[in-house]
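On to chain A.
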Amino acid sequence: MENGTKRSRFLRLLLVSAVVIAGILLVDKFFIQNLKNSRVNLINVALIYYFSVAGMYLMLGLGGCMSMCSIAVMGLSAFVCGFTNTKLGWPLFPAMLCGILSSVILCAVVGSLLMKLDGRAFMFGTMALVYIGTSVFQNFSAFTGGPNGTSGISKLTLFGKTFSTFKSWFVLLAIACYLLILLLHRIKNTSFGRSLMAARDDETAAYSLGVNVYRTKLLAFIISGVFSGIGGALYAVHNGTISASLFSFTTQQSFIIMLMLGGVMSPVGALFGSILVNYLPEIARSAGTYLNMLYGALIVLLMIFMPMGLAGLLKNQYQKLRKLLTGKRKKTTAKESA
Partner candidate 1 sequence: MILFLQQTVTGICVGLAYAMIAMGLILLLRAAGVMNFAQGNLMALGAYFAYLFLGKLHLNPAIAVILAILSLIAVGIVFCCVCFFPFKRTKWPQAMLICTIGAGTVISECCLCFITTETKSVDPIVAGSLHLGSFIIPYQYFFIFGVTALMMVGLWLLFDKAYCGRVMSAAAQNKYAADLLGIPTNLTTMLTFCIVVLMVGTAGWLLAPVYRVSNSLSIFQARAFAALIIGGFGSLPGAIVGGIAVGLIESYSTYFTTTYKDVVVFGALLLVLAVRPQGILGSKVKKDKA
Partner candidate 2 sequence: MLEIKNLHAYYGAIEALKGINLTVPDGKIVCLIGANGAGKTTTLKSISGMVKHTGSISFNGEDITKENAKHVNKAGVIHVPEGRLVFPGLTVYQNLEVGTISWHGFMGRASFEEDIEKVFSLFPRLKERRDQQAWSLSGGEQQMLAIGRGLMARPKLLMLDEPSMGLAPLVIEEVFRKIREINEQGISILLIEQNAKKALENSDYAYIIEQGQILFEGPAAELEHDDRIARAYLGNFAKKA
């Protein structure tokens, strides 16, 4: 029986993946390829940001910790990748790996310190990291190129194809995000994921059930660091140029908004949140000077009326619809049997 359900789950996964990949290819062919380059850049960057937002989903949605340092970790990885590639002349893949490794080390070191603290102290500790990061990125010219940033990072070459334009990146990034979502779903259903959620809901109860809260949360932090690191390396290669002004607390705040807009408990929602937040300014260009104000007001309204984000809203509507349909069905069967 177990083999049967395992096989059917695997088949279902294959089916869904096939549909999703087909969908991605269709979107690419009919939409992305006809879009202006700058807009494609926005969408790609949104997909890259999703890596950091996914890390935040892991920490906040599953772990209940408001981690504010994704942008600093991403920045470190991006600059290390850029530095090793341009200044040290390393080929691309080792450079990217180095970037990711540096973010892992950073998260391990900082995490081991901060995870012992309570939620608020942790949040402020991660914020401190972002401000330190901003300052270092802006000023440490030898490493980051200072205010001018790092430029001239090599292009990605995969299976003989060189990704030299933004448009060529879309399919790759979209598939990567899909794999990330699958990974997040998988994590949620492991004992690690369940321990994390237990620790989120009640640390003492989790502890009494044998969950090593410190280690679980630290592992989650490092995993989110890996995601942010991958995002940073991808950003460096995708854009070819990195400038320090991106890696500031403002961007971190936008990550939080991406997560909350999409739905703090939903990886898929977070993806759409990322795309929306990044792309909305383009669509709403006409609003002009009032754009940011509307944006802020939108967030306020969103938190008041839809704290679970778009995903939460959709889930609610879906459940209401289901109740309506099954309710009606129950009524008719009762009548028939009467």
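Selection rule: all candidates are chains of the complex that A comes from, given by their letters.
Just so we're on the same page, contacts are C-beta pairs under 8 Å (C-beta built on N, C-alpha and C of every residue); 3 or more make two chains touch, one makes a residue touch a chain; residues count from 1.
These numbers come from a predicted model, not from an experiment.
Peer 1: By the touch definition at the top, chain A has one partner among 1 or 2 in this complex. Which number?
Peer 2: It is 1 that touches chain A.
Peer 1: In their shared complex, at which residues does chain A touch candidate 1?
Peer 2: Counting only chain A, the residues touching candidate 1 are 60, 66, 110, 113-114, 116-117, 120-121, 123-125, 127-129, 131-132, 134-136, 138-139, 249, 253, 256-257, 260, 264, 289-290, 292-293, 295-300, 302-304, 307-308.
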